[in-house]
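For this depiction, one protein chain was excluded, whereas all remaining protein chains were kept in their positions.
Going by the order they are written in, the chains are A, B and C; count residues from 1 in each one.
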Amino acid sequence: MALVDKLGAALDSSGGGIILTTVDSLADWARGKSLWSMPMGTACCAMELIAGSFSKFDFDRHGTFPRPDPRHVDVMIVAGTITRKMAPAVKRIYEQMAEPKWVIAMGNCAVSGGIFYYDSYSVIRGVDEILPVDVYIAGCPPRPESMQDAVFQLREKIATESIAPGKKREVEFSLPMPGAGVRGGDAE
Amino acid sequence: MKINELREHLCAQYPDLCPLFSIEFGDGVLLVECGQLLGAASDLRDLGFDRLGMVTAVDRGETFEMVYRLTSRSMSAGIFLKCEVPRDNPVIQSLTSLWPAANWHEREVYDMFGIEFEGHPDMRRILLPPEWEGYPLRKDYEDERIIHRPDYI
Amino acid sequence: MNASSIDRITSDAGEVDAVTLKITERTKKIATDGTPVDELVVNVGPSHPSTHGVCRVITHVDGEIVTKAEPVIGYLHRGVEKIAENRTYLQVVPLTDRLDYVGSMYTNWAYSRSVERLAGIRVPERAEYLRVITCEMQRMASHMMSLGSTSGDSGATTAFIYSFDIRERVIEFFEDLCGSRLTYNYVRPGGVSMEVPDGWFDDILAWLPIARQSLSELDRLFFGNHIARGRLKGIGVLSAEDAVSWGASGPVARGSGVNWDLRKHDTYSVYPRFDFDVPIGSNGDAYDRARCRLFEVYESMRIIEQAIEQIEPGPIKADGIPRLIAPRPGDAYDHIESARGSLGVYLVSDGSPRPYRMKVRSPAFCNLALLPMLAEGHTLSDLVIVLGSLDPVFGEVDR
Partner (left out) sequence: MTGYVGGLVFGLSGGMVIALAALFGVWWERKVAGRIQMRLGPTEIGPAGVFQALADTIKLLLKEDITPRQADKKLFRVAPFLVFTPIAMSLVVIPFANGWAPLDTSVGMLFYLAVPAVSVIGILIAGFSSGNTYATLGGIRGAAQMISYELPRTLSVLAIAILAGTLAPVEVMARYEWWWFPVSLLGFIVFFISSVAELNRAPFNIPEADSELVAGYFADYSGIRWAIFMMSEYGGIVATSYFGAAIFLGGSQGIGGVLGVLLIFLKAILLITVIIWVGWTFPRFRSDQLLTLAWKVLTPMALVQIVIVGVIIPWL
């Protein structure tokens, strides 16, 4: 358990609600704005993931920066087909990541097995069979723009999280459209 | 090189291989007995087929049809070398002594069809995990994890 | 680009002394109590920044020197060959897209050629030209990825991004053509799926000079760098004999001086109508392989220009292709020169509308088998360079 979780639990139990809210909003702001990604590119989608961090799409604008080391990252982007042989490695890398951590399933293969859903003997049908997935992106492969959208959706999800274990925050989104939510977090 | 020239060339050099030669879809096919495989491959290599393009197998029910694709740079031609392996005793000579390229190809065939290669230095599964059971590309392969696609045709 | 460009590779190679760390004899280190000192086993992969996908290399190192490198593949084995047995001939085309995902057009084409041979389909000339144009553009895109990742592996991130910029433009052209950025499904049995949009050819012709300029910039930025040349020269030397006997093809074989390009020497489609050269290396090291790729991009541009000049209006699909192609029983193999080498598809038909067996002869699979031989004796830093210079795409290696 990280120090911050202990702090959250202490604040929650001692009734320090206002402090907790303040710390929560700071934490969620920082976590949402600095989502470093572990590019778990296994197949075709990895190409779009690479394209996403390069000149044309530039995820670095949103503070999303690929780091190959699982210890340093916040979100694992599973881009591509996961096979039975690969699954233990993916799981292990997820376990190596430091809390708090999130998973984006990029592409149909990571969502459901995609084109390999039927008749394949070796493909895992969706990475959610082995990992808890936060955001799903459809597409075969999805465009890098959808990747950016996924980062924004993940920010919305992070905004509802509290540093106190098991607690949820109530957040009002400025754009209360179903499925749309805030684009770009609280910067706009 | 035209396929007929190839046949003439082959027949001139190795008369015993000549009757085994046939033409299918514009490609030369040499169907041999599995016992002769190594010798025939060696002959073809001397003839100028210096590259082993691929090794694969086809599940023909009672037998496995081994398919070797050889290509020749000097003749700009390719040829199939085929032989039938019985399903109940799938053992065949390895071509690793002639072409080191056969190493991984034969491992793949072993992985997918369970055909064992005699004289292969490293007969292990290559694509599937070592603990995998069964040989997926056999027609009778069954796995409860496969979801079969509904037939739309 | 003419013959002199090919000479340039050869003459350039002698410019800097090749730093070769290949050790022929290694003294076995013995601990004080008489037991041999264990080597460190470094597990590279299956998720590692420079394995180009999901390859695992179990590397034994003695200090920094690799004494044994054993690639473990199959982490992306999706069983495409089995799936294809349950799909109709046309339904297999999207599957082939996902094999060589850096160059989807090639597998499309190789598969389509195999089906056409099996079913006796004649492809209209315009379709052949479109196939050549798209596949040569795909070659540019694929080689830019390979060159970029070579520079990325050696630490030059900016060169990676510069080369990716060229690739990105090619992908934009493909997007205009068929609406997809990566998996095109464009080349299909009997022709191609779509007619080109208006002005597409003009846009390409206008862009090619810019691409040449960016390419020469990239050339200066990366290959002009002393460190880069030192990193690539003398690394992973592959002799011509080994290249042939190990079945290597494409830039890996040509970097070793094996003059073998299917477009030229076992020609297919409309390639005999174009004037182009095949760049050949002489030393067979990572540098020559990378240079071959760079010059092939220039040659591809020449081919594209000639093809756009020669192309004439006409049908883009063969007439009378049924939705369910059911060829007569038999087996056929056809191959094309992909960015990684000779890519072949072997199809067996039993007369039904589904292939009885499909086998993809993947060049990257054969090339990757060379890794243990090439990496041994080099440092751990060179292992990633050697792996990158073989340019494996694991969708195709593992299938």
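By definition in this document, a contact is a pair of C-beta atoms (placed from the backbone, for glycine too) under 8 Å apart; a residue touches a chain by one contact, two chains touch by 3 or more.
These numbers were taken from a predicted model, which means no experiment stands behind them.
**Student:** Name every shown chain in contact with the chain that has been left out of the document.
**Tutor:** Contacts of the omitted chain with visible chains: A, C.
**Student:** From the listed residues C:94, C:230, C:330 or C:372, report the one that touches the chain absent from this view.
**Tutor:** C:230
**Student:** From the listed residues C:152, C:284, C:327 or C:377, report the one that touches the chain absent from this view.
**Tutor:** Among C:152, C:284, C:327 or C:377, only C:152 touches the chain that is not shown.
**Student:** Counting contacts across the full complex, list the positions on chain C that touch the omitted chain.
**Tutor:** Chain C touches the chain not shown through residues 19, 21, 40-43, 48-50, 61, 64, 151-159, 161-162, 165, 221-222, 225, 227-228, 230-231, 379-384.
**Student:** So which bits of chain A touch the chain we can't see?
**Tutor:** 2-4, 26-27, 29-31, 33-34, 36, 54-55, 58, 60-63, 65, 67-69, 71-72, 74, 98-100, 163, 184-185, 187
Please note the rule applied: only the chains that are shown with their structure count from here on.
**Student:** Looking at A-B and A-C, which pair shares more C-beta contacts?
**Tutor:** More C-beta contacts join the chains of A-C.
**Student:** Mind checking the centre-to-centre distance between chain B and chain C? Centres are C-alpha means, answer in whole Å.
**Tutor:** Those two chain centres are 24 Å apart.
**Student:** Distance-wise, how many Å sit between the C-alpha centres of chain A and chain B, to the nearest whole number?
**Tutor:** Each chain's C-alpha centroid was found; their separation is 46 Å.
**Student:** Whole-Å distance, chain A centre to chain C centre, using C-alpha means?
**Tutor:** Centres of chain A and chain C (C-alpha means) sit 32 Å apart.
**Student:** Which chain A residues sit where two or more other chains touch them?
**Tutor:** 85, 118-122
**Student:** Chain B: which residues touch two or more other chains?
**Tutor:** In chain B, the residues touching two or more other chains are 128-129, 136, 141, 148-149.
**Student:** Would you tell me which residues of chain C are touching chain A in their complex?
**Tutor:** The contact residues of chain C facing chain A are 46-49, 53-54, 74-80, 82-83, 86-87, 94-95, 98, 101-102, 145, 160-161, 164-165, 168, 171, 181-183, 394-395.
**Student:** Please output the residues of chain A touching chain C within their complex, sorted ascending.
**Tutor:** Spelled out, the residues of chain A in touch with chain C are 40-44, 46-48, 50-51, 54-56, 68, 80-81, 83, 85-86, 89-90, 93, 115-116, 118-123, 140-141, 143.
**Student:** How about chain C: which of its residues touch chain B in the complex?
**Tutor:** 73-74, 77, 79, 81-82, 86, 88, 117-118, 242, 244-247, 258, 260, 265-266, 324, 330-333, 335, 342, 344, 346, 348, 353, 356-357, 359, 361, 365-366, 369, 398-399
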